[in-house]
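Okay, structure first, notes after.
One protein chain is absent from this view; the other protein chains keep their places.
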Amino acid sequence: MTAAGLPDAEITLGRLAEKMRGAVAFDAKLIGIHSGGAWIAERLAEMLDGRHPVGYIDVSFYRDDYAQKGLHAKLATTTLPFEVGASRIVLVDDVLYTGRSVRAALNEIFDYGRPESIELAVLIDRGGRELPIEPTYVGARVAVARDLSVVLQRHLDGSLELSLESANGGGRA
Amino acid sequence: MKIEIHNGRLIDPAHGIDRRTSLYVAAGKVASIDEPPAGWHPNRVIDASKLVVCPGLIDASARLREPGFEYKATLESEMQAAIAGGVTSLACPPDTDPPLDEPGLVEMLKHRARSLNQAHVYPIGALTVGLKSETITEMGELSEAGCIAFSHADAPLADTQILLRALQYAATFGYRVWLRPQDAHLAHGGVAHDGEVATRLGLPAIPSCAETIALDTIFELVRATGVRVHLARLSTYEGVERVRAAKRAGLPVTCDVAAHHVHLCDIDIGWFNAHCRLVPPLRGTRDRTALRQGLADGTIDLICSDHTPVDEDGKQLPFAEAEPGATGLELLLPLTLKWAQEERLALPIAIARITSDPARVLGLAAGQLAPGADADVCVFDPEARWTVDPASLRSQGKNTPFLGLELSGKVRHTLVGGQIVYEA
Partner (left out) sequence: MRNPQLGPGGELQHLLTLEGLPPEVIGRILDTAVPFVSIAERDVKKVPLLRGKTVFNLFFENSTRTRTTFEIAAKRLSADVINLNIGVSSTTKGETLLDTIDNLVAMNADMFVVRHSQSGAPHLIAQHLSTTGRGGIHVINAGDGRHGHPTQGLLDLFTIRHYKQEFHALTVAIVGDVLHSRVARSLIQGLTTLGTPEVRVVGPQTLLPTAVERMGVRVFHDMRAGLAGCDVVVMLRLQSERMKGALLPSAGEYFKHYGLTAEKLRLAKPDAIVMHPGPMNRGVEIDSAVADGKHSVILPQVTFGIAVRMAVMSILAGSQVPA
């Protein structure tokens, strides 16, 4: 698939917010998976109607591929400026694929406390699940070849853009 | 047995000989050189056309580990190592277990060595009983048993009163005394040279002044007693300077350096390589340069191997706990050649430092190839390269910083008393 086949990130974000408006709890807390999910969570907090505090989660310490790949070179700090216990949480990620990052994020959230509920909001669901995880809210569904990655970028003016890259960390497709 | 060593490069530093010629051996002696004796029918002709022929090497310090340390090495294995290294005479220090402080021990050692029919062994007797620096040994008895000199090996002798009296006694009878110039107190607990390497590695250190203070003390005592002293194992720049001055002033002193110290310095310890744990310690580059210069200009009389076999357990320990010493009988020749080549010195000078010069210091007739001399001969290939590894060493001690490195200089034939005792 070429970049031309990817939906526009800003339009998709709008669609996602539309689906969430009125459906998410008024006081739901958004936790964005670093870094793409974090950007989306920040935007959603502005676009949704309720009061939604935003937290950020780095799942590097909970990944299941540590033994094969070691620690990521760049780590961010998980910052949850609210109580997890007894909260209604929406976990936010940019691209849902195998489901492993979400699994890691769920494990990490539970180490902070016992939430009342967790929903999952993703900008793009590209299928290819390897774990039984389904999103509650989806911006758009796209099919992407296995050797390609879907990447979200944030420009200096804050606008978001989706693109395709080679899955082995190479250049743009 | 009549042996002809044909057309080699004959180097006999004692007589200033360095030419392509043949050596003729008969009845255990050098029969002649250049021309064969009348009616010459050799039993064996060795083609030495690509080889150097020189007097059998004389190693001024080699520990044979008997009596007492047979688990480290035996007389059999170390004497094999000696002849494989071209060494036909060696002096061994008295720090055996028990130390060589009784005539019986000396006789037994000499007897054992003689029965092996390999290199000649010249024991150095203990200066004090048990090397405990309390009472002096029966130097007369020990001398008669075969000791060529007296020393304290590496054992500390801090009491200058005792040292003075021991030297006076030795001087009375004209015995030579070998002393390690190392102040016991300043060296106490130290395992490496006091400099930037020991500082960085956090190793307890021995300052250079441990050697120079000891040298000054020894020189004063030599002046006071007239004893002939040989300084065993110089290691510092300042030490070489002091010996140079002492010799110029006419003091009857000689000195030596160990082969490893000619090439290595404290940086070679690297990441705590216990094979570099030596006594005296490997010092700095400036010290190494001074030792090499001192050897070249004769301030340092000879190179010895300071052969000290240590078993693997003794070296597989943190640096400061490891047993000091390196194996060296088989490296004496290649390390001496390496020094001469790097310093662009003529080969006869190098050979002198391991033949005629040690002979002079030890008071032996050996170390030369004039007609009538004992046929102790070393025939070697100066170009042959070999790798130092446990398989190539005959000594039981495989402990050397040169493990895995390639050296030039391989002994092809060793003769002792006109017999070929080693060939390769």
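As written, the chain order gives the labels A and B, with residue 1 at the start of each chain.
Basically, contacts are C-beta pairs under 8 Å (C-beta built on N, C-alpha and C of every residue); 3 or more make two chains touch, one makes a residue touch a chain.
Source: prediction; values computed, not measured.
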| item | value |
| --- | --- |
| Residue of B:196, B:220, B:383 or B:423 in touch with the missing chain, whole complex considered | B:196 |
| Touching residue (missing chain; options B:317, B:346 or B:424) | B:317 |
| Option touching the unshown chain, where B:58, B:121 or B:205 are the choices | B:205 |
| Contacting the left-out chain in the complete assembly, out of A:12, A:78 or A:101 | A:78 |
| Missing-chain contacts mapped onto chain B | 194-196, 198-203, 205, 207, 270-272, 274, 313, 316-321 |
| Those residues of chain A which, in the complete complex, touch the missing chain | 58, 60-62, 66-67, 69-71, 73-79, 107-108, 110-113 |
